[in-house]
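A single structure is presented below for examination.
Note that one protein chain of the assembly has been removed; the remaining protein chains are unaltered in position.
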Amino acid sequence: MDNAIIQLNNITKKFDGEIVLDDINLSVKKNEFVTLLGPSGCGKTTTLRIIGGFETPDDGEVYFDGHLINDVPPFKRQLNTVFQKYALFPHLNVFENISFGLRIKKMDESLISGKVEKMLELFNLKNYGKRRIDQLSGGQQQRIAIARALVNEPKVLLLDEPLGALDLKLRKEMQHELKAMQQQLGITFIYVTHDQEEALTMSDTIVVMNDGIIQQMGTPIDIYNEPENAFVADFIGESNILDGVMIDDYLVEFLGKKFECLDSGFGRGEDVDVVIRPEDLDLTPSGEGKLEGIVKSVTFKGVHYEMDIVSNGYEFLVHSTDMAPVGATVGLTLTPDDIHIMEKGE
Amino acid sequence: MVKKYLSKIYMGIIFIFLYAPIIVLAVFSFNESKSRGNWTGFSLKWYIELFHDHDIRSAFYYTISIAVIAAIVSTILGTIAAIGINSMKGRTKALILNVNYLPVVNPDIVTGISLMILYISFNLDFGFNTMLLSHIVFNTPYVILSILPKLKQLDVHMTEAAMDLGATPMYALRKVIIPEIKPGIVTGFLMAFTLSIDDFIISYFTKGEGVTNLSIVIYSMARRGVRPTINALSTIMLFVVLLLMILINKRSNGVEKKKLKREV
Partner (left out) sequence: MKDRTKYFAYPYVVWIFLFIALPSFLVLLYSITTKESNGLTTIHFTFENFKKFFNPMYLNILWDSIYLAAVSTAICLVLGYPAAFIISNTHISRRSTLLFLCILPMWMNMLLRTYAWMTILGNNGILNNFFSFLGLPKVNMLYTRGATVMGMVYNFLPFMILPIYTALSKMDKGLLEAADDLGANKKTVFRKVILPLSMPGVISGIIMVFMPAVSTFIIPQLLGGNKNMMIGNLVEKLFILNGDWNFGSAISIVMMLIILLSMSVMNKFDIDKEGGARLW
């Protein structure tokens, strides 16, 4: 809590009677790159807007650097936001857009000039100062929006799905640029997205949200490898989720067979969800694997083959560099490490 | 390509229909005699008579001054109102818009009469002020109608972005919103001005002794029969309107050309 630059305690928010955020508790450390990740309507954007001051929580407290800021309007908060559709001011040129916040602070003109020029150079947009906004491409507008926020040297930068409108290649480039920038400038980034790959690429910490509740919070590796519930397992990466029964600690039964696993602490005979990642399943010749199945479909994905293999009534999604043709009978094998047990979800 | 010829002929007929009367008026304003059938010679005497006509001069003065003042006031009133209305929701907003729309929909004569009744009920003296007031009343809805669409088009995050960067709501209004809706404000102003210059019925019912406008003067002259001074007046007005429209057209074309230039 001491190192927390943003602290949300018991935040609840309702819209038209519906609960959008349900008792959210969140701690963001200084210089951290935190991503709020979840599907549409999970409450991630609302959380961001509450931090930014554009929405007021119905319940709970928002702390910034130890100070309670519930009643502080956005123009008095020391953070800046990058909006989803950039919200650049069309009637002002690039320079005037970026310097907007500095002008309000009544900074000296020469000082403003210097800072804006530095920003333009940082974003490879030198000499673009006089250009009009409608003459810029999507990627350029996006960078101007970020520059406009960063030039004010905020302690925290809020980003609301800023890369959504860009094409794939540009998006991936920007992901790396943003991450590099965050580390270079030493600013805390709070990032909102529904793209789990994006979150995994950029974040120090991921906060997975659904239905207004935080499902899991942790590093990308933790979230990916040790999902805490079926939602997270399903949302992050792709998963096969099966019904299983815990026979005993470290032993689970599913699809009529017993498997060793690494999880304990569940009751004997308890119904559980079993999660297996597609890339953890390996193909073996028929009869040599723990499971047997028939290949239903094969798609070449470049990086790997994606196959649907039916075994004992369950259709497994398998990612492998090996391939078996449609209709072939194959064996599937996996190690105890690949089996993740979680409590039965709803 | 018979079709093309037919189209051209058709449009030609339409335009002759639309312009012939005005052109005839203009031509005969230079006629020596009063007659509308015989051309007796070129003369500017009707124009001279026009300039000496006191009624027309004062009518012109009143028309312009009321149009300018009413346009300015209704633009300011309408802009503030539009910003407010845009932030409203639901049934209150719908009700206000409906009532606002009433002077636009109602026949001028009903609007004029209702205002006349209002003024008399409140024992107001009819005169410049009542006419001006009436113009503001019927102009403002049109200003609001010009500005509201522009407000709706505004990215809702723009005000938030301004505030996020440190602008107070007032600063955001001044520096972000109003510049963005400026085209709507300008259109609204021009509409208000045009409507005021042209108005007859509402002014007719709400003017007072000694106050009049061009339309009313033309009406009283026309009722007494045909007068060539009216022809002269109409020619001048035609000229002014033509000039204005060419200027406006050139200006919007110039803006277009500048835009194209920058893109290259």
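Just so it is clear, A and B label the chains in written order, and each chain counts residues from 1 on its own.
Simple rule for what comes next: contacts are C-beta pairs under 8 Å (C-beta built on N, C-alpha and C of every residue); 3 or more make two chains touch, one makes a residue touch a chain.
The model shown is predicted, which means the values in this text are computed figures rather than measured ones.
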Residue, one of B:75, B:146, B:196 or B:212, that touches the chain absent here: B:146
Touch with the omitted chain, as defined above, among B:110, B:124 or B:178: B:110
Candidates B:50, B:137 or B:162 - the one touching the absent chain: B:137
Which of B:68, B:97, B:124 or B:178 contacts the chain that the document leaves out: B:97
Residue ranges of chain B at the interface with the undisplayed chain: 7, 10-11, 14-15, 17-19, 21-22, 24-25, 28, 35-38, 77, 80-81, 83-88, 96-103, 105-110, 113-118, 121, 133, 137, 140, 144-149, 152, 163, 169, 173, 194, 197-198, 200-201, 205, 214-215, 218-219, 222-223, 226, 230-231, 233-234, 237-238, 241-242, 244-245, 249
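We adopt the following convention: only the chains that are shown with their structure count from here on.
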Touch list for chain A against partner chain B, complex: 52, 54, 73-75, 80-81, 83-85, 87-91, 100-101, 104-105, 132, 135, 148-149, 152
Chain A contact footprint on chain B (complex, rising order): 155, 157-158, 160-168, 171, 176, 179-180, 182, 262-263
